[in-house]
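Showing chain A:
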Amino acid sequence: MRPRKKGTWALLGALVLAGSLGLAACGGDDSGDSDTDGGGDTAAAKGGIYRVGTTDFGFNGGFDPSGEYLGWAWGLYSNLLTRQLTGYRHTEGAAGSEVLPDLAEAIPEATDGGTTWTFKIKKGVKFAPPVNREVTSKDIAYAFERIGTGSVVAQYGFYYNDIVGMAEFKDGKAKTIAGITTPDDSTIVFKTTKPVGDFPFRLAMPATGPFPKEVAGCFTKAGEYGRYLIASGPYMIKGSDALDITSCKTMKPISGFNPTKQLSLVRNPNYDAATDSTERREALPDGFEFIINTNDKDIFDKIEAGEYEDSVDAVPPDVARRYSGDDALKDRLKGNQDDRTNYIYMNLAEAPFDDVNVRKAVNWIMDKDALRKAWGGPFYGEIATHIAPATLYPGSTALDGYDPYATENSAGDLAKAQEAMKASAYDTDKDGVCDADACKDVLFMNRSIDPYVKMTPIIRDALGKIGITVKVRELPTGPAYESSGVIANRIQAGSNAGWGKDYPDASTFMVLFDGRNILPTGNSGYALVGLTAAQAKEFKIDYPKGGVPSVDADIDKCSEEVGNARSDCWAALDKKLMEEVVPWVPYLHVNNTTLLGPAVTKWDYDQFSGEAAYAHVAVDPSKQK
Partner candidate 1 sequence: MSDVLLEVRDLRVHFPTADGVVKAVDGVSFTVERGHTLGVVGESGSGKSITFLTVMGLINRKSAIVSGEVLFEGRNLLEATNDELRHIRGDRIGMIFQDPMTSMHPMYRVGDQIAEAILAHRSVSKGDARARAVEALRLVGIPAPEQRARQYPHEFSGGMRQRAMIAMALVLDPDLLIADEPTTALDVTVQAQILEVIDELKQRLNIGVALISHSLATVADVSQDVMVMYAGRPIEQGTRDQVFTAPLHPYALGLLSSVPRVDRRVERLVPIEGSPPSLIHVPSGCAFHPRCPYRFAPCDTERPDLRDRGGGHADACHLSVDQKAANRRERLDMQEPVA
Partner candidate 2 sequence: MGRYIIRRLLWTVLVVVLVTLLTFVIFFVMPKGDPALRFAGKSPTPELIQEVKESLGLDKSVPEQYGLFLERLVTGDEYGWPGLGKSFQTKQAVKPELVQRAQVTITLIIGGALLWLAIGIPVGVISALRRGSALDRISMGTALFFVSAPVFWLGLLSLYVFWKKLGWLPGTGYVSFGSDPGAWFSHMILPWMVLALLFAAIYARVVRGNMIDVMTEDYIRTARAKGLSERRIVLKHELRTGITPVITLLAIDLGVLVGGTIVTETVFNLQGLGNWLLVAAQNNDLPVTLAVTVLVAIAVSLFSLIADILYAILDPRVRYQ
């Protein structure tokens, strides 16, 4: 049985799995509506244990916040366990995308031309037992030292490369990071080499701490600290108070976290709600249980029976069908936009996709509705018509109703596809069907798990209509990703890809089209937009005669913009990509889908993590089983 599970890489845009699906498109769903009752009308109250089932935790950094890059894990840290300088409301939609102070008293204005950020830390925030001391600015500075420590493998450490002295620290040339100073225990100052407008967003990411060095300092290998995590938020890992921190050697993994069984959280006795706000965290249940149950069907049976409250995994289509058809149950089914795009990529350096007309034809022919059906239909997301989800262009209306390849029912249009194909050199007889050898046996990468495998016949069928025959390789998620990222493999196209935001800005999508980011291995811009002849030579691949279009200049331009102008600039680039460069067929803005148990009295969606807003949930223990 191929597992349908929340992937290891939910936040890794390149690796979106079935688990992280977003935006409600299906009847009666509630995109704007924040504090949703979970089906009961009981008032949300404190108490009870909130239980969540999942087939697999899927941590890719061993749950060490310094390296962990899984969206759901980010949700756990920021909702429940750790408090960063900045944070979010943990709610749905635009309100949930706004960055707020958390550990910091306020988000300061940058000084020195946007390169200096001085944060004041709140008093009275204490680490959970056994550390039991106040959180200081040094604990945050230490978090950045961890980011700069190679062996920790901070997967998104690149966001902090603009901090002065980070490079020297990484190379071992400096003992401290020159650009991070802590004048006193409640002040921390960051200096960046250039203005970084979205710096507060970056400080909301879990790798920025705070971490007590007396514990975390013992664990500087990738993923180790995950089993010793010391909380600063309302909850802590059960049993963390029993951790013997007299020395590194006496520490044994905290009992409440077994990576293959469960993660149990209990209230952190040192948490003072007065330092927090209920807008950010209500912290209603007395504890959380995250339970690994490898039987996906059983998880949803248990939710239905009231044995679990929630699941990390996507709701299977058959369950969604049953619930959405039942008025009494409908409200317990949630679909929320996850700010992510799933797409078919085409390799611009490989025939026949080196011809923009072929790429346009592919966009015209693709039956996006059928592709969405493979995912489970409208409940599982909105059909994508451009690169980044519209929510990443706040204040811009440029993409409202934008669909350059609009077809009836989004089912594809053969006539328009053939028209595009006729313009291509690969259609030598101009009949709208590719007849060149280049269109035969095109190497097409896909994943070997549901729902990806269900897309294969649809893609094969669609491409066949314009004369492109594909040789589909279906590999497990990891190997598919790795193979696509090796340029020498010369994969011509694929549907194993998806991309999500790290924080709400379109730049987090456009990095995929920056030719300067292309790597021979580990490449994530599979379409190779912006590839230069020099790079092609270096990677030992042929460079197409017509060249490869580049948007590097557009990216540089937009990066400097701020506010609505920034959104408009990115939106214009999105359009340019869709109409002139055409590297992708974006087909779905995937939803995060959730089924709630009968005991859930309050539930919200966290736009930041793309998962349940655990900080705002509540259960009625009397309805639990």
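If you want to know what made the cut, all candidates are chains of the complex that A comes from, given by their letters.
One rule holds in what follows: a contact is a pair of C-beta atoms (placed from the backbone, for glycine too) under 8 Å apart; a residue touches a chain by one contact, two chains touch by 3 or more; residues count from 1.
Keep in mind the model is a prediction, meaning the values are calculated, not measured.
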| item | value |
| --- | --- |
| From 1 or 2, the one in contact with chain A within this complex | 2 |
| Touching residues on chain A, where the partner in the complex is candidate 2 | 1, 8-9, 11-15, 59-62, 67, 69, 150-151, 153-158, 170, 221-224, 226, 259-260, 293-295, 297-298, 301, 448, 475-479, 481-486, 489, 499, 511, 517, 519, 521-522, 524 |
